[in-house]
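Heads up, one of the protein chains got dropped from this complex, but the rest are sitting where they should.
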């Protein structure tokens, strides 16, 4: 079973040299820590940064340099600041190569829900709807089940949607899956996790073809 | 009768302090020479300048500093360069206060034709269609008649249109006119020009109410 | 026509009850904090505010919320504000949540004379309800409209007396597309300089989009989430 850093490490293996990547809040943020050595990846923060770096050293935080999660960050050399309209031009225009974000639910058609729980939570979608409607390549990083032990990989989403037919891949603590026309295709098991464990935790249609290899992280 | 500079001088009297103004090629360009003393007017050139100044001194021309007519110009202190999309955002967004341009024909409804003579001239509309479709305040600067002695103030345009119902005022060598719902309203006669001279040269509906004063330039 | 105003009070003097106001900033970053303070002080009510976020409980638009000066909020993310959530759940506040890129583009469209455009954001979700949808090149899009706001209020780092603006770092955010998006745009700046001092190649917002400008009395520039790392020894 993977911890949060394990999920991030597995996603990091999907990075490619030269990629521009937008990381959502939570587990996705951790992906930045595991960029393979020597690989050039540029992080986009939709509030207006390309080339976002790590948190600043204590005392060096700058109120004018924050990321989309409103955290103080730093800018790497060669980076650039821009405005929100230009930022979403990058996103809608498919110039961002990979988007990694969290989800409350994903359907076997690739629908995603991650912005609203009616009557309970009304935080807003932020940039998530633009990102999922536009990205060529979307990976969801999440727990396989919610806190009540219910599967988050469903035949169809029950919560208000963020976008439809957009999720391409999912990494959970249990598995690495691809969203295909026929449903969730199991690509890899997390270390120490059996195919049966994954079956039990997946409510949507799960496709298991041949031997499922264990992830190498 | 006004010469070209006279037409420009009369138009310059329509300027107001703080105006942003776009001047077309030809007579309109001359308006910049007659901004009233102490009045702050900023000239926009749609290729990407606000605060356009006079031609450079001999030998100081810069290939990177041209106006919309592709002439070498200068930038005044406090000016700003920008891109073409931003430039037409200014224009379409009605941030430009006054547009002065030439015309081949103007109709009594305020239609304007100034970009094409079928079979003869195919230069293109440049920014003129955006300007006339957007400006709150459009003044046409032109000769009252064409080289063949035919009126350019018509019941309706015969040439392909640049825009419809957009011209607000016209200054020619003979007169200063306003385009109203009922036709061309004569506001002022050029020095030494009679109302009859103007009648003869105007094919579109001309409205003459009371005594028509002679222009003061 | 003078563009330079003495302070936030003077620049916002004709903002009255029930107006629609577009406000720049992302979270508390690049926030027109002097103008917001002036609106709080003058007690103008029934406002419709268009801004990416709703501030925090005791800063930014949160101050106007606490005072019940906001009737309707149009934003993309309002998750940092407990009072907001309370007013919303109690029905005291009308809220329209829209995708962040759509918000940015609607502001740009407002400034740029584009009455409507198509975006894929929100297709198939409740955001699309009641809106025209349409296929282009095999993909579905929603038609979104520009705003009609009385005022747009933005914050920049440096400005000149012609209204030209330069932003610093990530404060450019919504301030740039919002400049020009209201009938009247007010810019507050940390430093106001005479026209001619800014490099014409480095100005982010041309002054034509700005009708009023003033130098803010002071900037708290509060940080919403301070995240740091320890220096390795």
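A, B and C label the chains in the order they appear, each numbered from 1.
FYI, a residue touches a chain if its C-beta (ideal position, glycine included) is under 8 Å from a C-beta of that chain, and two chains touch if they have at least 3 such contacts.
Note that the structure is predicted; figures quoted are calculated from it, not measured.
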item: Neighbouring shown chains of the undisplayed chain, as defined at the top; value: A, B, C
item: Omitted-chain contact residue, chosen from A:7, A:96 or A:113; value: A:96
item: Among B:18, B:69 or B:102, residue touching the chain not depicted; value: B:69
item: Residue among B:1, B:39, B:85 or B:117 touching the omitted chain; value: B:85
item: Options C:30, C:60, C:99 or C:120, residue touching the unrepresented chain; value: C:120
item: Sites on subunit C contacted by the missing partner chain, in the whole complex; value: 105, 109, 112-120, 134, 136-137, 139, 141, 145, 148, 166-169, 200-202
item: Interface with the undisplayed chain - residues on subunit A; value: 16-18, 20, 40, 42, 44, 50-51, 75, 77-82, 86, 88-96, 134
item: Residue ranges of subunit B at the interface with the undisplayed chain; value: 45-49, 54-66, 68-73, 75, 81-88, 91-92, 111, 122-130, 133-134, 160-165
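Note that in this section only the chains that are shown with their structure count from here on.
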item: Most centrally placed chain - per-chain CA mean versus overall CA mean; value: C
item: Per Cα centroids, the chain farthest from subunit C; value: B
item: Rounded Å distance between subunit A and subunit C, as computed from the means of their C-alpha atoms; value: 28
item: Averaged-CA centre spacing for the pair subunit B and subunit A, given as whole angstrom; value: 55
item: Residue numbers of subunit A (touch at least two other chains); value: none
item: Interface hub residues of subunit C, defined as touching at least two other chains; value: 108
